[in-house]
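Submitted below is the structure of interest, expressed as structure tokens.
On to chain A.
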Amino acid sequence: MTEATVKKKLVYSYFPGCSLEGTNEAYDVSTRNAARVLGVELRELEDWNCCGATAYVAVNEKKSFVLSARNLALAEKAGLDLVTVCSGCYLALYKANKYIGRNPKLRAEVRNALRAGGLDFAGNVRVRHFLEVVVNDVGEDAVKRHVVRPLQGLRVVCYHGCQIGRPFGDIDDPEKPNLMDRLLSWLGAEPLDFPMSSKCCGGLMMTTHPEVGMKLTGAVLKCACRRKADAIITACPLCQVNLESRQEEICRLVGCDCGIPVMYFTQAMGTALGLGSKELSLGDSLTPVEEVLSAKGVLS
Partner candidate 1 sequence: MTGEPFEPRLVGFLCRWCSYTGADLAGMSRMEYPPNLAPIKVMCSGRVDPTFVVKAFRDGADGVLIAGCHPGDCHYSTGNYKALRRYPLLLNLLDQFGIERERVRLEWISASEGEKFAQVVKEFTETVRALGPLCWKERVGAGAGAPGE
Partner candidate 2 sequence: MVKITIDGRKIDAREGQTVLQAAKEAGIDIPTLCHHESLDPYGACRFCTVEVKSRGKTKLVTSCTLPVAEGQEIRTRSEKVKKTRKILAELMLARCPNSTVIRDLARKVGVNRSRFRRPPEDLATITDQEGCILCGMCVRICDDVMQVGAIGFEGRGVRRKVTNPFREPSDTCLVCGACSSVCPTRAIEHSRIRPQKPEVIPFEFEEGMSGRKPIYMEFAQAVPKVPVIDEDTCMHFRTGGCKVCEDNCSAEAIDHEMEEKIEEIEVGTIIVATGFKLYEAEKLSRYGYKAYPDVYTSLEFERLCHASGPTMGKIQTRAGKKPEAVAILHCIGSRDENHLEYCSRVCCMYSLKFAHLVREKTGAEVYNFYIDIRSPGKGYEEFYKRLLKEGVHFIRGKGTEVTDVWETEEEKGKLVVISEDTLLGVRRRVPVDMVILSLGLRPQDDADQVSHLFSIGCAQGGFFLEKHPKLAPVDTPSDGIYIAGACQGPKDIPDTVAQGAAAAASALSLMDKGKVVLEPVRAKIDEEKCCGCKLCVANCPYQAIDYNEEKKVSMVHPELCKGCGTCAAGCPSGAATQENFEDVQIFAEIEGALAE
């Protein structure tokens, strides 16, 4: 098979990331199942390792690049684009790929390190976010064709978070992203104008400085609440956990009582594609995701 036909058949290397192995298994399950329905083949990257994101960069940048580069090298061997759904992993891998490609000195150092472990990286890999793959590669027509249960009447706010459009702005507007809004409208849902779409949820601060993190998450929840959204749609495991794990407490703190379901875009998409609650692990959610979908009549 030539490379072109592989591309056409929508086959990708898939990088789940540590967080999807842990608390966010639902994101992994729903991604794999939704991809299957869309005819997208995700081949899990063989023996992938930590991407070297945020917490690691704070200690040693070069090592974090090497961590990313090991994954990139593995993907290069497989000869496919490297796809991930975790925004943190996405940015870490994307940035490493970009910087290594742009900076010859860094490239030499990274390759040197990789070779010590028996790998090499020539720089021929594209790093993609699954959201962008669905919107750009699968595309509007194909997505719409696969929709069997349109999310009619579901008012959603799409929360893109920080690291999809920023800092490079290569796949979406850095401040006003709309990839998810487009996708959700193809699925029949009603995406509402959401000024907090790319504002920070607090990230790791929810653990390290909860007093700061909770305020930021609270602002996102409050805005979603005021827009009278039925659900918040996310594309990042950390955002998802932050928005739902201590929702009651946070709402009390910022003075709103919404109890708003938070789901991954893959779960919303899977529902529209006709997948069941189990196949999307909707029950894993700490917020009433299943309830709202049932109430809207889109989940049987």
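These made the cut because all candidates are chains of the complex that A comes from, given by their letters.
We take it that a contact is a pair of C-beta atoms (placed from the backbone, for glycine too) under 8 Å apart; a residue touches a chain by one contact, two chains touch by 3 or more; residues count from 1.
Given the structure is predicted, the values throughout are model-derived calculations rather than measurements.
Shown alone here is chain A; of the other chains of the complex, listed as 1 or 2, the one that touches it is 2. Those residues of chain A that touch candidate 2 in the shared complex are 173, 175-176, 195-196, 219, 223.
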